[in-house]
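Here the complex is missing a single protein chain, while all its other protein chains stay put.
After this line comes subunit A, so read on.
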């Protein structure tokens, strides 16, 4: 601190920052990106390890042998489902009761804000069926959940069959200390959301549902299962939940333990685990997985019905059975044994899962990067904004000094604090207008969909997406005209003050986002920071404008989609990409309304207005 409060040295430091600003910024940005890429190399990634005592040392012996039973249940379920065209509630109730569960149903209905074209639903009503296995001689204070989400198409029958067979097996055991809830939800995630809201007796998303008749205390952990074939070649695990929340790493470790024990082939993000971490191949493969995880986490959508449990602090993950063209196939018994083992170990838990990490990145199933190691990457990127802001602050300061005392002696002159009245007043209009644009972007598409369908030949969902794009584009034209009303006595100070405010605003937002959802924060920082740092009304404006447009939140989304498909080795053509982009926009808005995903309000109310400020800076006259 002494360094900074000594005016002479402070001045010297300020000079240094001013003179070396550009190289420092570049260095910091490059360091951030390099740090992120380095995360996949062994000193930064560590092997995962089980932290929870209750699950570590104890071995369990899996005895599940109900493969035929599971297949029979699955066939019956599929047949009944085909016959009734919906979830066969009565059949499920009967079957669950026959294996000895306490069975309840819950009906729910939800009118979506606009028709969901990817899932083809609008007015949704359905019924969830769940059976509770009461732990013997316990007082129903804790429970575990095994859930199977059933969509409108006839997938997931095998998962229901396995769930029922597991229920029958579990019911005959004496060792349960926690109740186990076997939940089959209709309309996949909507049903899960309805059930969770009713279980916790809250209404977050405006779902209408009947109250639950049976409960089983505090849910400690949940596993969602998705299986669509009698045999699987590998099990894929999904961890990313709503708003980028992740389950405790121990739950994933538990899954991995049983993968190894049962000799199952387990994948993360659909990618196999690299074996060799010493050469370059392993880390490069890990980088692909890591990037896929970053993209999925950044999207903030629940990747599987486990994602909705995380809001209620229930550690959860989704297991997906994949049936590809590999040679070796596993039957349902192998999957059932892994699940049995997981549930038996979760049953041993004395406390909620809390020992291991909640914030991590995964380059492979058995490797992780902890928050302490990945945070510097975001820190370096945000430092660029800080450096730029510092530079602007000092330039403003000096401009002020220069105005007051033209040609004054540098040393002993007393710099007055910059009078900010004029500067700040000129900022009010652009700030207000860009914020209003953000609000319009957030509110108008859903509100105005009926008006739009009246006047234009489009469907509601299309209307929402097109309104969204129209308002987004209109924002580019609107605010940069506003400063004309503002006094132009100091032409440079105006945009500098505006850019200073915008930089600080962006840094704050990105910092907060990176803390809660690192992937989203990092992704946005990577794209937005260079353009934000470069934006100024002089120089090659068209170049800056192009750069700014290319790094706007919407363009980032489009780019992410292409990158995602590229990493999945299913590259998109431009037209496909555009279609996917429109669908993603609609999904983003829908997920905000149906599950409370925060990406849409964050972009429309926070980052888009902030980005408009930079646009405004660029076209300052």
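Simple rule for what comes next: a contact is a pair of C-beta atoms (placed from the backbone, for glycine too) under 8 Å apart; a residue touches a chain by one contact, two chains touch by 3 or more; residues count from 1.
Criterion: contacts and distances are computed from a predicted model.
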| item | value |
| --- | --- |
| Hidden subunit of the complex - UniProt protein name among "COMD9 protein", "Phosphatidylinositol glycan anchor biosynthesis class T", "serine C-palmitoyltransferase" or "DNA-directed RNA polymerase III subunit RPC9" | "Phosphatidylinositol glycan anchor biosynthesis class T" |
| Touch criterion as defined above, residue of A:84, A:98 or A:579 at the omitted chain | A:98 |
| From A:69, A:119, A:134 or A:592, residue that would touch the chain that is not displayed | A:134 |
| Residue numbers in subunit A that touch the chain omitted from display | 1, 4-8, 10, 97-98, 100, 102, 134, 136-142, 171-174, 200-202, 214-215, 217-218, 311-313, 350-352, 354, 412, 414-415, 417 |
